[in-house]
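The complex is shown incomplete by one protein chain, all other protein chains being positioned as in the whole.
Let's turn to chain A:
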Amino acid sequence: MSTVSPHSDTPKIELIGVKKAFGPKKVLDGVDLSVAKGESFVIIGGSGTGKSVMLKSILGLLRPDAGTIKVDGEETTHIDGRARDRVMTKFGMLFQGGALFDSLPVWQNVAFGLIQGQGMKRSQARDIAIEKLAAVGLGPDVANLSPAELSGGMQKRVSLARAIATTPEIIFFDEPTTGLDPIMADVINDLIVKCVRDLGATALTITHDMASARKISDRIGMLYQGKLIWQGPTSAIDDSGNAYVDQFIHGRAEGPIQMQVKLG
């Protein structure tokens, strides 16, 4: 496994033995992961395997039961208050469900981190918001609409624009292309690649869309039963030698991963 980091030796994000359970249900069961600065890492895995939970644990929205999470080499598992705020400014997050503020118009959603987080002037923040909306293929005419007036795919893109508006160092994308048409999905792929290449951001993306995964990732990891059972460079995904990965990327119902469904 090639973990030669392109820029520095300290990993940007590091997880060591992270565990998280909800009641009796073990969701994460010892996840180890290391993402280098400027790297784009994609996590794949079946529905309900804990991908979103893993992202929220790194963000500090959920507290892991055991294990260590480090950001820029700094242990962030148990920090709070000011220290947490400082780490949070490094993050941008696209939530799986969008999580747009429905009390605010679209442009204020996108500009939220700039206005509230960084204290930028509203007029200047609005210009940046319009710019970011254009980057996700939305015209200035949607800027004054309320999120509820947009289609699902449009909401997703507004959410994406909000995640990148503050040009964060680390961006988390939870299923960025779900619900988009294939062309728009590719535009979003390009946008993610651009964020990583041009802005030097570190990206951690969850996706079920293998075309997207191949396009945007430097490395891919597969989450199964609470562990990252395989990780490696994107080019190695087709001959991973791992039966689980093979089954997943080819989308076959038969294989070692048994879906809990009864047919007939």
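Everything below uses one rule, namely that a residue touches a chain if its C-beta (ideal position, glycine included) is under 8 Å from a C-beta of that chain, and two chains touch if they have at least 3 such contacts; residues count from 1.
Here, contacts and distances are computed from a predicted model.
Colleague: Can you tell which of "Sulfide dehydrogenase [flavocytochrome c] flavoprotein chain", "DNA ligase-associated DEXH box helicase", "Neutral metalloproteinase" or "Phospholipid/cholesterol/gamma-HCH transport system permease protein" UniProt lists for the chain that's not drawn?
Modeller: "Phospholipid/cholesterol/gamma-HCH transport system permease protein"
Colleague: Among A:G117, A:G200 or A:P256, which residue is in touch with the absent chain?
Modeller: Among A:G117, A:G200 or A:P256, only A:G117 touches the chain that is not shown.
Colleague: From the list A:D85, A:E149, A:D190 or A:D238, which touches the chain that is not on show?
Modeller: Residue touching the chain left out of view: A:D85.
Colleague: So one chain is hidden, and I want to know which residue out of A:G48, A:G73, A:G97 or A:G200 touches that hidden chain in the complete assembly.
Modeller: Here the residue in touch with the unshown chain is A:G97.
Colleague: Please identify which residue in A:L61, A:A134 or A:A243 touches the non-displayed chain.
Modeller: Spelled out, the listed residue whose C-beta touches the missing chain is A:L61.
Colleague: What chain A residues would touch the chain not displayed?
Modeller: 56, 59-61, 85, 88-89, 91-93, 95, 97, 99-103, 112-113, 116-119, 162, 166
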